[in-house]
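Note that one protein chain of the assembly has been removed; the remaining protein chains are unaltered in position.
This part shows chain A:
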Amino acid sequence: QSSPSSPEPASLPAEDLSTNSNGPKPAEIMLDDDREDLFAEATEEVSLDSPERDPILSPEPTPAITPVTPTTLVAPRVESKSITAPVIFDRSREEIEEEANGDLFDIEINVSDPEKVGDGMNAYMAYRVTTKTSLSMFHKNEFSVKRRFSDFLGLHSKLATKYMHIGYIVPPAPEKSIVGMTKVKVGKEDSSSTEFVEKRRAALERYLQRTVKHPTLLQDPDLRQFLESSELPRAVNTQALSGAGILRMVNKAADAVNKMTIKMNESDAWFEEKQQQFENLDQQLRKLHASVEALVCHRKELSANTAAFAKSAAMLGNSEDHTALSRALSQLAEVEEKIDQLHQEQAFADFYVFSELLGDYIRLIAAVKGVFDHRMKCWQKWQDAQVTLQKKREAEAKLQLANKPDKLQQAKDEIKEWETKVQQGEKDFEQISKTIRKEVGRFEALKDFKTVIIKYLESLVQTQQQLIKYWEAFLPEAKAIA
């Protein structure tokens, strides 16, 4: 990757920058956009070189991302700095990102200790979110807070609103489950609700780990507030059946319709290719996910049926009046019972290790597709602006002939306004395209699958080894039947 050209001189006052680097600021978003424009030149060289460079499943280490495995957190590593823009501002955004890259995510998040708070239908689970970090943007090195599920959804909602429409792939939050939660609320203390809580806890942990690995999102004050603040305003708009929830659903539907009617003139083959690749990947992952879920289901069935057979074999052994055969049958029953246990454990491994990760990826790809859609909308806005500008110009031309000086001035003003809008539209479109290219480069699909699959295969091997032990113990008993 080539070295960047020197950035343009800043057009922002210095004090804005310094305050911005230390704490949350209300006019955040606008400032961000300006900054991005500022660094557009600087980062240009660093972004993806040629469209045909990377297949989606590239394992090559790109500057920022490290895999997120469900159980372990990758140790931070120091990467060679790819952006070497000279320092102009005190705490430039670039530098902060640099620091984040350099420490490479010297931030570790754990979600633990699920605790039921309250009773009945108003009850909820509170999770402890512990952060360990040496990054200076945080007030302490180690701290923890209590958060509930809707808090996580609220965080994601804020991040998505701020970043997705400009092309950042915001990691999706875990899914709501009305059925699952109701069981927990109602106080069903059975294995399925414990499983559900554990599944959710792990998903929340993975979600946060993915989010903090994103260098831009890590900067976000809402994220910081989420991790640090002891009190968090309740995110009411995340309730499934709330007014806001319904509005979201309606918007989603409207978006879907719009998408069908936008016929974008894709001038960039890279985008077309990537979109197709993501589409393929999505389909295949869904298929795989469905198969793995079927496996989990059947494995559980197998476990139940083996247990039932074990009991039945024991009964049969009881009524058998030939002593040795009777004993052998009881032994068989015991073996089958142990095997049933094995099957249960295997089922857990099947689901937790493999299936959950697949689900994560499917949702992640949905986020990627969302980002591509935003780009389309951006393009549409730009095109619309161009059409309107054209109309205004035509109107002005007509007024010129009709010789109406006041209306003419108004027409000229409008033309200027729309010219600016067209320029902005083009800029926005180019910016979002750039960001998406960078984001997609960071998206190392499926690399963390390898670790997960290997672990799963190991569990399969272990199961078989246990099976061998059990059957070896049984064989002499069977042979002893005289």
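Just so it is clear, a residue touches a chain if its C-beta (ideal position, glycine included) is under 8 Å from a C-beta of that chain, and two chains touch if they have at least 3 such contacts; residues count from 1.
As a convention for this text, contacts and distances are computed from a predicted model.
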Problem set entry | Undepicted complex member, UniProt protein name, chosen from "Immediate early response 2b", "Auxin-responsive protein", "Sorting nexin-6" or "Gamma-secretase subunit APH1-like" | "Sorting nexin-6"
Problem set entry | Residue, one of A:Met121, A:Ala269 or A:Ala294, that touches the chain absent here | A:Ala294
For this session: In the full complex, which bits of chain A touch the chain not displayed? Write them out.
Result: 55-59, 277, 280-281, 284-285, 287-288, 291-292, 294-295, 298-299, 301-302, 305-306, 308-309, 311-313, 315-316, 318-322, 324-325, 328-329, 332, 446-447, 449-450, 453, 457, 460, 464-465, 467-468, 471-472, 474-475, 478-479, 481
